[in-house]
Every structure is written in C-alpha cells, then in structure tokens.
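Structure first, commentary second.
In this view, the complex is presented without one of its protein chains, the others remaining in place.
Going by the order they are written in, the chains are A and B; count residues from 1 in each one.
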Amino acid sequence: MSTAAGADHGHAHPWYQAHHFKNMEQQNASNKFGMWLFLVQELLFFAGLFMAYASMRYFYPGTWLEAAEQLDKVMGAINTVVLLTSSLTMALGVRAAQLGQNKQVAAWMVATIAGAYGFLIIKYFEYSHKIHVGLLPGKWFGFDELKTTATNAPQIFFSVYFMMTGVHGLHVVIGIGVIFWILFRALRDEFGPENYAAVENVGLYWHLVDLIWIFLFPLLYLVR
Amino acid sequence: MTMLLPLMTASAARAEGGTFWMPKAASTYAQDVDDVFYFIYYTDAVFFAVLMAAMILMAIKYRRKGEAEVTPVIKGNHTLELAWSVFPTFLLVAMFWLGFKGWMNMAVPPADAMEVRVIGQKWNWTYQYPAANIDGVDYPSFEVAGADAACMDRVTDPSRDIECNAALVVPAGKPVKLVMNSRDVLHSFFVPDFRMKRDVIPGRYTQQWFEAPEVGEHNVFCTEYCGDRHGYMYSKVQVKSPADFEAWKLEQHKKAAASGLVSGAELGAQLFASKGCAGCHKIDGTKLVGPWLNGKFGTVEQLEGGATVTIDEGYLRESILVPGAKVVAGYPPSMPPYQGQLDDRQVEGLIEYIKSLK
Partner (left out) sequence: MSTSTLDGVGHGAPGTSYLNAKSGLMSWLFTIDHKRIGVMYLVTVLSFFLVGGLLALGIRTELLTPAGDVFSAAVYNKLFTLHGAIMVFLVLVPAIPATLGNFLLPLQLGTIDVAFPKLNLLSFHIYLLGAFFLVFTLVTGGVDTGWTFYTPYSSTSADGNVVAALTGAFILGFSSILTGLNFIVTVHKMRAPGVTWLRMPLFVWAIYATSVIQVLATPVIAITLFLLIFEKIVGIGIFDPALGGDPVLFQHFFWFYSHPVVYVMVLPAFGVMSETITVHSRKHIFGYTAIAASSIAIAAVGFIIWGHHMFVSGQSELSGTVFSLLTFAVAIPTAIKLCSWIATLYRGSIQWNSPMLYSLGFLWIFAIGGLTGLFLATLSTDVHFHDTYFVVAHFHYVMMGGVLFALIAGMHHWWPKITGRMFNDKIGRINWVLAFVGYNLTFFPQFVAGSQGMPRRYHQYLPEFQMWNQLSTLGSYLFGLSLFIILAYLLHSIFKGVKAPSNPWGAASLEWQTKSPPVEHNFEADVICTYGPYDYDAHRAAQS
C-alpha cells in the first residue's frame, strides 16, 4: 500500500506510512502491539515443547541425568555467550535506527548476523558429532553405551533435545533472514526517528530467540 | 419438548427394563448415575421450557405491526441480571457435587473385590482369571478370549460377533475389579447397563469395578476408536449366580491345568529363573544385588531422592522394563532394562508371579 501516493486522497502522508493508518503514531503503535502479540504466540508455541520436556523428565529423571552428560557443555556455554552478544549488537542497532544513523544500523546488523552464523556453526559441530555417534531421536538412536546401562528411553531425551534445539535453530535461521532484510533497508538509508518500527520489531524477535536459548541451555545441558 | 416430557421420564416407556433415556440399570451404582441424570434432566427441562416459552410468546406478541413502530429503550435490569447469574450457579454446583460423589464411589473398588485382568487388543477382549487354590488343589490361572467358531458359523451377520465373542463371566452380588491394559492402541471398556467405562491404555494399567446384583447378560462395547474393526469390538458380561460361577470357574481351571499351557504366574516363575532375575532378587525377604520381591505388592517403596511409590502393576511393569526410571532407595541403579526383551504376556506373567509371592 505504501506505493499508493497520498496526494490523490487529499491528505498527504510520508511514504513509509501505510494508507489505511491515519498517522504514524497509529501505525507505529499497531506494529509494535502486533509484534508483542506475535511474541506471545511464539512463547506459547515453545511452551508446548517445554511441557513435553517437563513430562518426559518427570517420567525418566534418571535418564535425563545420564543422557545430558552426552551433551557438550562447553559448546553450549560458548553458544550462550555468542547469542547474548548478538542480542547486544541488535539492541545497539535499534538505538542507531532511532537516531537515523543508517550506516551504524547496517554495521550492527552485520555483527548480529555474524553472531547468528557463529551460533549455527557451533550447533552444526554439535549436531554432526551426535549424528556420528548415533545420539539421535527415536528410532534412529544408535548409541550403544547408553542403551546397555540402566538408563531407559535415552532416545526420548535426544528426541526432546533435537526437537527443542531444532525448532529454536529454525528460529535463528529465520532471524538471519529478517536481519538481512533490515540490513538491506539500512543500506538504502530508510530508517529515521519516525520510521524504525521494523528494526525494533526484528530486535524484539531476536531477543526472544535469545531468551528461549537461555532456558534451553540449562534445561538440556546442565541437568542435575 | 414439554409435551413429550412424560414420555421420556423414568416411569414411562420402559424399553426392556430401561427407560426412554437409559438402558436397564444392572450394577449397584447404576441407579445413582440415573438419579443424577434425572436431576440434571429436570433442571434442564425447566430452564429450557421457561426460556423457550418466553421466546416464542414474545416473538408472537411483539411481532412487528408497522414500519413506524417505536420501541422503548431498555438497557438492562440489574436485579434480573443478578438473578439469572446467581440462581443457576447453585444448581450447577449441585450438579457437580452429585456427579462427584457418584464418581468417587465408582472410582474406588471395595477391598474384597474379585480381580480379573482385561486385555484389549485389536479387536477383541481377553479376560484373565488368577490362579486359585480350590479345596486344597492348586489350579493355574486361565484366560478366555476370542470368538467361538461354531457360533460364528451359525451367525452369518458379522455385526453379530457380539453373540460369539468370549464373555467376561462374573458372579452376581460380588464386587469385581477389572485391571486393564492394552497390547496395542487405546481401547475403552464400556458396559452401558453398568454405566461403566474406562480407557484401556498400552503400557499402563487402569481399573474400574462393578457389582451386578442380578443374573443376566450385558453388552460390552469398545468406545475408544481403535481402527478398522473398532465398531466390531464387542463382548458380553455374563453374570452368573455365585454357585454357577464357581462351577464354571473350576471347570476353566481344570481345562487350563489339563492343557498344560502355562500362563500367568507359572510363566512368570519360569521367566524369573530363566531371565536371570533370580540372580539378583531373592524371594525370602533378604537382600541380594537387588531388593527381595516377596510380600512387596501393595506396599509403599522408598525411592532414591526421597519420593515414595505404591507398588502396583504399573510400578512393577516399569521396574522391569525401565528400572532406571524409579530407583529403590539404598540400591544402585544397576538392573538392566528389559524393554524389548520381554513381550507383554511375559511381563504380565512376571507381574502375576511377583504378586503371588507372599
């Protein structure tokens, strides 16, 4: 709608204001409110996974203790730091957008994307190690060491692990996509004091992705 | 509706000993359930009649007579609104309470109930009766299952499986407890005449109980969708007089003994030796690698980490298949899981065996 020039309706508005909004205030408030609702929705989506985690851990407390040993705590911890840092660079990017400093927005977005890639690369190493030794979900599970101890259902732990980190990882990938979109728009010098809602919303999304990892890390890696 | 009411009530229109709404009441608690039903039913009927009468009468009385008609502005009436919020609340709480009371009664089996194991499997029911000592003779447990071939021959309509499938045989006037589980997917054991129903779940035991005061026959339906022949998963409950029941039971025990087919506890005893259980568990009240297993059933076990658990079928099954899940306090978690090494029948045998150890 933004292409429809305001002029022929008699009331002019900036190009970044969509036609059906009366003013920027309304548009920004709507966008932000919409984003918060989206985040609530995301939280409930993950809540389902957390419930599955809780029930399975309740059924198999012993399994959880033993199987969690197989995860690489160091890599998990590094990844936590990487994501936290990228949240920081994201926040700085939002700040720059509010000030209309598009060059800096771009720079911070590049930094955030780098963090996101860093996270995925580390995750890739973790995953490939698990795939290699057979620490896999469900019927693909093939790690004999755990099979023969008193632990039962270790495959369920890894099912939960892969479902949770997989869905989270998917969110990181989507995050990279939208951050690239912000980067692109920053390079075209689009943001300014009135028009930064997109950056802010992507920022909120990214913080949520980060927040979820902050829960995943202790729940999966640091079981005791 | 209002006019049909007498027709639908308890006294009128008795169909085969039931009422218009309910089939005959053939368990001790069925009449309770029906009483609750009729309480709600009459409450509902009054509300429905009043509301609908008001609606219809007003629709007629205030039917529009001309386009220019002007209506009064009535935005609400607090007294009225309060009345129709509060008054129903009492009735609803009463419904809850009656239902709850009846339900607790249905949920808790009497201590002296005779136990029968019910096993659901696509698409029929199996009933296992425990081993018994009758007149000083030990008889093995036995099970009834499947359809009677001769009967099937006679009945050509497949929907009449119900006539030929093995029936659950119980004595009249004695409480019976069903301990149920499934070998594949979910099923549900429903006896309309008893107002009794409970899901039957794989890997877990559920129970329900009933007491049928009178001799008779009652339909059993599977009410949890379980695939192709869900609609054919019928059986019957045959309530016999106590004397007939004892005679029938003795006959079944004898047949089982004669056939030499081991089942239940005997199978369990064999497995206990052959699967290495005896290497770690003693049955004389002393400790080996693992805890002794005699006299354990029904007691409360202290677990590692402070929790406790009552030893029932579900716990035993889990302890055998997934010992790591709940570890007995004071023992190492060193029992191997038997998941995948024992089939359902074998696990059940072991459980029966452990239950029988005094």
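The rule is short, and it goes like this: contacts are C-beta pairs under 8 Å (C-beta built on N, C-alpha and C of every residue); 3 or more make two chains touch, one makes a residue touch a chain.
Given the structure is predicted, the values throughout are model-derived calculations rather than measurements.
Between the chain not shown and the residues B:Met114, B:Ala145, B:Ala172 or B:Ile201, the one that touches is B:Ile201. The residue from B:Phe221, B:Trp248 or B:Tyr331 that touches the chain not shown here is B:Phe221. The chain not shown here touches subunit A at positions 1, 8-9, 18-20, 22, 26, 29-30, 33-34, 37-38, 40-42, 44-49, 51-52, 55-56, 59-60, 137-140, 152-153, 155-156, 159-160, 162-163, 167.
Touch with the hidden chain on the side of subunit B covers residues 15-16, 18, 20-23, 29, 32-33, 36-37, 40-41, 44, 47-48, 51-52, 54-55, 58-59, 62-65, 69-77, 80-81, 84-85, 88-89, 92-93, 95-96, 98-104, 106-107, 122, 157-159, 162, 184-186, 188, 190, 192-193, 195-199, 201-204, 206, 219, 221-232, 322, 339.
What we mean here is this: only the chains that are shown with their structure count from here on.
In terms of their C-alpha centroids, the spacing between subunit A and subunit B amounts to 46 Å. Taken in their complex, subunit A has these residues touching subunit B: 59-63, 66, 148-153. Note for the complex: subunit B touches subunit A at residues 305, 321-325, 327, 333-337, 339.
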